[in-house]
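Just one protein chain is left out here, and the rest sit where they should.
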Amino acid sequence: MARDPKYDVLFEPIQIGPKTLKNRFYQVPHCIGAGSEKPGMQAYHRAMKAEGGWGACCTEYCSIHPESDDTSRVSARIWDDGDIRNLAAMTERLHHYGALAGIELWYGGPHAPCMESRATPRGPSQIPSDFEINIHPRYADKDDILELQQMYVDAAIRARDAGFDIVYVYGAHAYLPFQFLSPYYNKRTDEYGGSFENRARFWRETLIKVREAVGDDCAIASRFAVDHLFGPISIEVGEDGARFVEYCDDLVDLWDFTVGDIAEWGQNAGPSRFFEENHEKPYTGQLKAGNHTNKPVVGVGRVTNPDTMVAIITSGQFDIIGAARPSISDPFLPRKIEEGRPEDIRECIGCNQCISRWEIGGPPMVCTQNATAGEEYRRGWHPEKFSRAANADKGVLVVGAGPAGMECAMILGKREMSAVHLVEADKEIGGCVNWISQLGHSDGKENLFRGTARGLGEWARIRNYRQIQLDKLRNVEVHLGSRLSADDIFEYGAEIVVIATGCRFATDGLNPATHEPIPGADTTLDWQLTPDQVVSGEKPIGDRVLVLENEGYFMGASIAQKLAGQGKQVHLVTQAGDIVGYMEYTLEAPMLHRDLHRLGVDIHTHTMLEKVEPGACHAYNIWDTGHKDVFEVDSVVLCTQRISDDQLYRDLKADKARLEQEGIDAVYVIGDASAPRMIVDSVFDGHRLAREIDSPNPAMPLPFIRERRLWGESTNDDFEGQLRSAPDVLPLSQLGPAEVPA
Amino acid sequence: MILVIAETRRGELRPVTLELVTAALGLKEAAGGRVAVAVIDADASSFAGALAVAGVDEVLAVSASTPHFEAHHTQRAVEALIEAEQPALVLLGHTIDSMGFGSAVAARLGLGFASDVTAVSWDGGPIATRGAYGGKLVAELDFPGHERTLLTVRAGAFDPADAAGAEPAVRLFDVAFDPPLTEHIEFREAATGDVDITKADFLLSIGRGIEDKDNIAQFEELAERLGATLSVSRPLVDAGWMSNARQVGQSGKTVQPKVYLALGISGAVQHLAGMQKADTIIAVNTDPDAPIFGVAHYGAVADLFDVAEALEQHFA
Partner (left out) sequence: MKVVVAVKAVAALDDEAELVDGDTAVDPDGLEWDLNEWDAFSLEEALMLRDAAGDGEVVALTVGDEEAQDSLLACLAKGADRAVRIWDDALEGADPLAVARVLAAAIEPEAPDLVLCGVQSSDAVNGATGVAVAAHLGLPHVAVVKRLELEAGVATVERELEGGLVEVLRIRLPALMTIQTGINEPRYATLRAIKQARDKPLSELGLDDVGLDAARVGAAAGARLRRLRHPEKGEGAEMLDGSPEDVAARIADIVKERMSA
C-alpha cells in the first residue's frame, strides 16, 4: 500500500549542520536502562527504531566523566575507549538502517549522587540538589569551569570516534549548563553569574569549544528546557528562555526544546492521565513562532497521531517530530505511515511504565503496549517479525480476552498457529482495561498546574490496538459473551489451552500488611465495595467514604479521586508512607497529589484498619498500635490486594486423565490469573508464552542473555551463542544488505 | 413507457415515490415518451394530488384489498400492471416493502432486473449503475435480451420531483386478488434495547469539539429531537465520557446510516474508516482543514454549539 500524500511532509529530509536527517521522525534522548555497559541492549533497541524508519536515534543521557554518575539510575557513559567501543555497536547498527546516531553529553552536578564513582560533583553554587537526598556540589571556581568544559570537549571527541553524527550539549532537566543559566541554581557574583550574559557564559563557551572540536564532522545539538516552570525565579520562555535561544542560535545546528526539570520530570514526560498529546506546545512552540531561531527545532509531547505530526510541521511549531515514548511503543511508526497503514500504529498510552523501571534503577525497560521493548537483544524479539511456530498445527484455546489473553492470542496468530480461539465471558473484549480506563477523572475542570485530570482513557488503546490486530488475523477467532466451564474447555477440541481469566479484589480485607482478613470487612454487604464495584456503579455510595489502599499503585488513590470528584467526603488510608508509592516512579504522583488536595481528600498514611463496623472504621497507627482512630463513614472501599481467578486452571490441571483423553497437550496460565500484576507485566506474560509456545517446556521461560563480565576473554558469541527464544533479531554480521527505510 | 410503482404507508405517499418520478421523467423521451405512476392502496385514487408532477401522464389506481401493504398482493398487482401496460422500464424504490416483492415480479415475468440502483441511463434500453463489493467499486449493468426491465432505485439517489403541476388523469385498474398470504397484526415502534449504532438510519456524532463532558447532555437532547441516535468519536470514549458501544471508528463500529451528522469531529483516519460509507455525511467543524471535510458531502466551518442550538428550532 502507498503512503497517503498528506503525510509527505514527514518524509522530507532536512539539513542539520553537516548532516542530513532523512525524514522528520527523531527519537530524542531517552533512558532505557542499557547505557554503555549493556551494549547489546543499547544497540539493538535503538536500531529497532532505525529499522522502523526513525531518521535519528539518540542515546540516553550520556555521562562525560565519573563526576557525573547517577547510579542506581542507569545512564550511558563515554569516559574511555571501552565506552567508545561499546557505543560504536549502537552507531554501526543505526547506520546500517540509514539513521543518524545522536549522543546527549551530560554532566548532572549535584542531581547525580555519584554512588558508584564516589567522586564529588561540581556546580555553579553550593546549593544541595532539590532532587537528590543531601547531595551538595563543590563550588566550581574558574579552574573548575575550564576542567568541566574540557570534559565536554574530550567526550565530544570520543563521541565522534564512536561514530556519532549528532553531539548534544545537554542543558535540560536542570543539569549543569542549565544550573549556570538559571538564577535558581546560580548565585555567583563573578563573570559566570548575575546578568543574563554572565549566566549564559558557561553554556555558550562550552558550545563554542565543542563546536571547534567536532563541529565540522558532527551536528551540534543542544537540549534546552525553555521554561523551568518556576516562574520569575528561574528560566521563563518569554524572558531568558527566548533570549538564550537567540543568544546561542549561531552555535547550534539543532535545538531540542523541553520544559521543566528532573525534580518534577512529569511536567515534561507527561503521563496521559494529566497531559494531552502535544502538551508542551504553549512553551516549546513559542521559539519558532516568535522568530527567536533560524535553526531546525525538534520537540516532544507524546505525539502518536500522524495528523498531529503533520500539523506540527506545517504550522511551524517544530521542524522535526521528536519522540521518546511513542518510539518505544512503536519503533515502526514511521514505516507504518510510509506503507499506508497508520491503523497498525501501536500508540503509546502514556502510562510511563517505561520510565518507572528506569527510575527504580533496573533494566530492562518495559512498555505496556510493546512487550518487545528491552527484549530485542536479550531475547531476540522483534516487534514486527514472528517466526512460524514449530507446533503451528495445534489448535489453541485462550480463555479470557484481557491484556494477557489478547496479547497471547495475537502473537500466536502472528506466529501462524493454524487455529486460535480467544473466548471471553464478557460482551466486550478488553478485560480489566475496560473499567480501569474509566478512572482518573475527578471533574477535570481545574487546571492543576499545566494539566487536568484527563483520566486513564488512553489506556483503552491497549484494547483498541489488539482488537484491530486480532480482527485482521484470519487464523484467530474471537468469541465474546461466552463463559466457558471446565467441561466446555475439556470438550473444546484444542490441543493447547491458555487460561487468562484475570483476578478479583479481596472481599474480606486480606492484605499485604497483616496477611489476614480484617474483621468486619465484607464487600458482599451493600455498604462495602471493591474498586471495580465503584466503577460499575452497581452499589450506591454514601457521602462519607473510607478507601483502604494497600496496593501502592494507582487504584486506591484513583477511587478516592473519583469519589471526591463526586462531592463525597473521602478518607484515603494506607499502611505505607505514601498513598501512591509506585506512581512516584511513573511521575504521576505530583499531579495526583495536587488533585487530591484540591478535592479535599483526607490522607492518612502509616495507618491500618483493625475492624470495620457499619458506620465506623477502627484504625491504628502502624508505629504505635495503641494510637487509635475511628472514622465515621457510610461506605467503605477495600483496595487491599488482588487474588487470581484461577479456579478453571486448577480444575483442568487436577484431572490429568481427562486432559489426556480429550487430547489436550498442555494447559498454561498467564497474566493476573497466574499472579496479579501490573498490566504491563500481563501483556508481557501473554507475549512470552506465545513466543515460546514451541519450546520444550513453554511454561518455563527460556534463558535470556545477561550482559555480564565473563571471567577470562570473551567475545560476542559467548553471549549470542546461547539459546534465545526467537531468532527474529540478528547480529549485524548476519543482516543482509542494508534495508534502509524511507 | 415507464411505469413507476408508488409506495404508500399508513395513508401517506412515501417520498421515494417522487424521486422515482424524477428518474422516470429523465428517461421519458428515450423510453417511449410516456410515464405512468401506479398506486396500490386501499384508497389509491386519493394520491393523485400528491402526484401532480408535470410530465406524469396518468395515475393508475389499483384498489388494494388489504388496508396495509401486503407483499403478495402488491406483487400480483404489479405483475398485472406490467402484463397490461407493457412498460419498457418499471421503477420501484429500494425499500423494505419492495424487497418483499420486486425480485419476485422480475423472476416470475422473466424481466431484466437490478436493485439499489443509483443512476440510470438509456442506450436502446436501460443502463443501470450500482455499487459492487460493498460499495468499494461501481458496476455498470445492462439487460440484453430483456424487453422489460424492473429496477429498484436507492432512496436519495434522485431529487424528489415537485408536485406543483396539474393533477394527472386517474385510471382505475382492476386486479383480481387471491386471499392474502400474510395477515397484518399491527404496527409498532421498535423496542429500544442496548443501543446498536450500526442499525441506526440517522447518526448524530459528536467529537472532541464538544470540549466538556457536561456538554454531552445537550447533544443527547438534540439527538432525540432530531430522531437520531447519538454516536461518538474515539476521544470521548478514551476520556471515559461515553461507552464504547457508541463509538464509530476502527476500534468501535462501522456504520452506514442514511445520514451521518458529525459535530466537532476532525476526522482522524481511524474514525473515517468507520463512517465514510454513510449515504450522506454532513460535518460541522471550526477547522477548515479538518480531514472529515474530505469525505463529507456537506460541510460547514462553524461553531458547533451555535449550529446545534439553531438546529433545535427546526425539529419538533
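Which chain is which? They are A and B, in the order written, and residues in each are numbered from 1.
In this text, a contact is a pair of C-beta atoms (placed from the backbone, for glycine too) under 8 Å apart; a residue touches a chain by one contact, two chains touch by 3 or more.
Everything numeric here is computed off the predicted structure, so don't read it as measured data.
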Of the chains on display, those the missing one touches are A, B
Among the options B:Ala6, B:Ala106 or B:Ala268, the absent chain makes contact with B:Ala106
In the whole complex, of B:Val35, B:Ala48, B:Val120 or B:Val295, the residue touching the missing chain would be B:Val295
Per the whole complex, from B:Glu85, B:Asp142 or B:Glu220 the residue touching the absent chain is B:Asp142
Where chain B meets the left-out chain, the residues are 9, 14-16, 19, 68, 71-72, 75, 93-97, 99-108, 110-116, 127-128, 131-146, 152, 155-156, 160, 181-190, 196, 199, 201-202, 226-227, 258-259, 261, 279-284, 293-303, 306-311, 313-315
Hidden partner sits against chain A at residues 1, 395, 397, 419, 421, 474, 477, 479, 481-482, 488, 491-494
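In this text, only the chains that are shown with their structure count from here on.
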In whole angstrom, the CA-centroid distance of chain A from chain B equals 51
Within the complex, chain B is touched by chain A residues 4, 6, 305-307, 342-343, 428, 434, 437-441, 444-445, 454-458, 460-461, 463-465, 467-468
Interface with chain A, chain B side, in the complex: residues 212-213, 234-235, 237-240, 244, 250-251, 266, 268-270, 273, 291
